[in-house]
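Can you read through this structure? Questions will come right after.
A single protein chain has been removed from this complex, and every other one stays in its place.
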Amino acid sequence: MKVAFIGLGNMGSHMARNLLRARHDVTVWNRTLAKAEDLRAQGAEVAQSPAEAAKEVEVVITMLADDHAVESAVLHPGGVLESLPKGAAHISMSTISVALSRKLAEEHAKRGHQYVAAPVFGRPEAAEAATLFVVVAGGKVAVERLKPLLEAVGQRVFVMGDKPEMANVVKLSGNFLIASVIESVGEAVALTRQYGVDPQQFVEFLTNSLFAAPVYKTYGGIIADEKYQPAGFKIRLGLKDIRLALAAAESVDVPLPVASMIRDHMLTAIARGMEDMDWSATAKLAAENAGLK
Amino acid sequence: MKVAFIGLGNMGSHMARNLLRARHDVTVWNRTLAKAEDLRAQGAEVAQSPAEAAKEVEVVITMLADDHAVESAVLHPGGVLESLPKGAAHISMSTISVALSRKLAEEHAKRGHQYVAAPVFGRPEAAEAATLFVVVAGGKVAVERLKPLLEAVGQRVFVMGDKPEMANVVKLSGNFLIASVIESVGEAVALTRQYGVDPQQFVEFLTNSLFAAPVYKTYGGIIADEKYQPAGFKIRLGLKDIRLALAAAESVDVPLPVASMIRDHMLTAIARGMEDMDWSATAKLAAENAGLK
Amino acid sequence: MKVAFIGLGNMGSHMARNLLRARHDVTVWNRTLAKAEDLRAQGAEVAQSPAEAAKEVEVVITMLADDHAVESAVLHPGGVLESLPKGAAHISMSTISVALSRKLAEEHAKRGHQYVAAPVFGRPEAAEAATLFVVVAGGKVAVERLKPLLEAVGQRVFVMGDKPEMANVVKLSGNFLIASVIESVGEAVALTRQYGVDPQQFVEFLTNSLFAAPVYKTYGGIIADEKYQPAGFKIRLGLKDIRLALAAAESVDVPLPVASMIRDHMLTAIARGMEDMDWSATAKLAAENAGLK
Partner (left out) sequence: MKVAFIGLGNMGSHMARNLLRARHDVTVWNRTLAKAEDLRAQGAEVAQSPAEAAKEVEVVITMLADDHAVESAVLHPGGVLESLPKGAAHISMSTISVALSRKLAEEHAKRGHQYVAAPVFGRPEAAEAATLFVVVAGGKVAVERLKPLLEAVGQRVFVMGDKPEMANVVKLSGNFLIASVIESVGEAVALTRQYGVDPQQFVEFLTNSLFAAPVYKTYGGIIADEKYQPAGFKIRLGLKDIRLALAAAESVDVPLPVASMIRDHMLTAIARGMEDMDWSATAKLAAENAGLK
């Protein structure tokens, strides 16, 4: 398919490359063009603006940092909306707010575009290996038609429903659940360390019994090693995602007490000087709050 | 080995049977003797009191409901302490308080007994299949000597340290982590349901991606099905374990904010009429607090 | 002084009247003009738009429902900014976000206006009796010059600092503290009721000993009487103020854990059907969570 790929960060550059490998015809755009040069060498065309990239494509994919970047690249002058042909589709793969996803759905509907949300789970290595987990929602026909693109970047695609925002809320919920694992394992490690239990052995036990899941392995390891730097995902970014989850919940009158608590702990960690650390530094806060070190 | 097994509930009866199968010489005791008859048929001897059971054995194992039951069977008149020979060992497999475990350690030490704590993770089916996870702590020599018994009832034995209470605190931490999974998944399911996401599909996604662990499968399934009865583990029992975790933490000045919140939610669920439900009914509370149903 | 008064709701109409009584020259504007007629009869002029009202005055006062209403009346076309003369002042008395207060400060500074924030504490009866408590912040000269106007509507004026947003954050903190009183008294009444203590007697005790403050009397009375309707201040408005307090705090990396908890309880109360009740209905939620009634 003829695809525009907007956003070549740590994740997007790998995803665009995987689309090229799957023999799609890809035009890329990035705010700093230097990042596009690598992809040009691998066969991508490089556009000067999102609008230029989206002109004459069947599908535009956005993979950007936040709401602000997506608004700029899609809704503002020089953005995707200016040029995307009627009948073409937009796959929004960024982690954005439910509110923005709704707005995008409206704007695309007015112009006769298809719009699906398809955020992903996984770190840059998974993006490189095309082993991301993709969560997609949107009109059935559109989702079916676009699935091959999603399969080109991920190991598995989960369809969540016919309204795009459903995928966004699942993505935010997923990140909230990861943060909950960090928080609860952080507290449990603080407690058991105070009793003299070796954190490595404790995590070894967890991840070889009831909690044998990737997220416990990844974050259990970081917590046991107290290796919060370099940050895989900075705590302010984690805070942003928890804030989006709380906002999505508030807009339908749903309390998320664990998320509220995590938000408080992230703010505390930042205020106490852990701003440059990984979002799992809430576990470092838990250790300090237990009097460790 | 010559073993006394005290406590033949849903878990203990299977565990005692597995010891018989492993060709140990087992004397059993249970508060209601009827439960012992099955085991007699399978080769166990049946004692009239814990003291009688513990007489002349190398090892006594307790697998009882709570602190109170262990105190009765071990410390009170007619209890294990009265007769357990010098040099023999006590393996405490019940989920008990750290405080009681410390007290048992002292009492046994005075009498020249070995004492190890070896609580288990798993439901009755796992006890039956001898696939429990066993967490053990205590003196090195004792642990090594007693390991074959633990291996006869579990699929894997994790050694946590040389003080018995370390195993107890790991057990309580593990139950706290399970309760945290229930709480956070309950909140996430409430949120996504409000957006129209099917809970089965949501849990299907979780357990086939980052959260592919037994505990998410078991409790995710219950939450998606809203099947809180019959209770696998009643909410008051869950509350008791969270209380023990909080007490263990308080005694070393460690806060466990997520556990505190779960305690409040369990009390609320009970006060609102869910007393006879599974401890995962905190997820039902989360759904009701989100205005569902 | 020549004053424009924008916003004639339950509070503003009384405040404007008190300015007339203090012999100021008052022009009023309200979105629904009917409300202005009463004041015309008492000597006010009535303008057709905020811009018209603010033309040729020394001071414009806004007393509106929320950020949105203030933005409309001040920043949008037909708003105060269009006509307020250089050197004139804007007193913002509404409960608005710190972010909007900052923005107003900037916009007024660009145009050579003085800008002070002066939110008030008190219910409509206090506005009528000119016994409000006024919290003011802004440039010293401006505050001194404008004080007589504030004294005309309140019993006491507290100066908080030289940046207008300081008054806004004090107002939001004050509302947070009121909500904290409601929450904690609600929990304590639920507990003591479960022990058979009469809530009237309990509140009588509180407000005649350590907690002899107006806020305990007002809300203690509502809670003891369980009289959450008619709402003096609806729960969604309370939620809005808590949200503004949390946002003000988040923007300077400050956690407010009690406010987070209150937010969750307000959302829960709304989700459980208390949307039309007073914001003190979080105490009703506390009672229900304790199994009462």
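Going in written order, the chains are labelled A, B and C, and every chain counts its residues from 1.
Going forward, a residue touches a chain if its C-beta (ideal position, glycine included) is under 8 Å from a C-beta of that chain, and two chains touch if they have at least 3 such contacts.
Since this is a predicted model, take the numbers as computed values, not measurements.
J.: Can you list the shown chains that the hidden chain touches?
T.: A, B, C
J.: For the chain left off this view, which of C:37, C:198 or C:225 is in contact with it?
T.: That would be C:198, which touches the missing chain.
J.: Considering the complete complex, identify which of B:8, B:104, B:245 or B:261 is in touch with the unshown chain.
T.: In the full complex, the listed residue that touches the missing chain is B:261.
J.: For the chain not shown, which residue from C:130, C:150, C:188 or C:224 touches it across the whole complex?
T.: Residue touching the absent chain, from the options given: C:188.
J.: Need a quick check: the contact residues on subunit B for the chain that isn't drawn.
T.: Given the touch definition above, subunit B has residues 243, 249-250, 253-257, 260-261, 263-265, 267-268, 270-271 touching the missing chain.
J.: Residue-wise, where is subunit A in contact with the chain that is not depicted?
T.: Interface residues of subunit A facing the absent chain: 268, 270-273, 288-291.
J.: Taking the full complex into account, what residues of subunit C touch the chain not shown?
T.: 98, 121, 133, 135, 156, 158-161, 163, 165-166, 169-170, 173-174, 176-178, 180-181, 183-185, 187-188, 190-192, 194-198, 201-202, 204-206, 208-216, 245, 248-249, 252-259, 261, 265, 289-291
Rule of thumb we're sticking to: only the chains that are shown with their structure count from here on.
J.: Whose C-alpha centre lies nearest the centre of all protein C-alpha atoms?
T.: A
J.: If we define chain centres by averaging CA atoms, which chain lands farthest from subunit B? Would you check?
T.: Looking at centroid distances, C is the chain farthest away.
J.: On a C-alpha centroid basis, what's the spacing between subunit A and subunit B, in Å?
T.: Spacing between the chain centres: roughly 38 Å.
J.: How many angstrom lie between the CA centroids of subunit B and subunit C, rounded to a whole number?
T.: Distance between chain centres, rounded to whole Å: 53 Å.
J.: If you average the CA atoms of subunit A and of subunit C, how many Å lie between those two points?
T.: Centre separation, subunit A to subunit C: 39 Å.
J.: Multi-chain contacts in subunit B: which residues touch at least two other chains?
T.: Each of 289-291 in subunit B touches at least two other chains.
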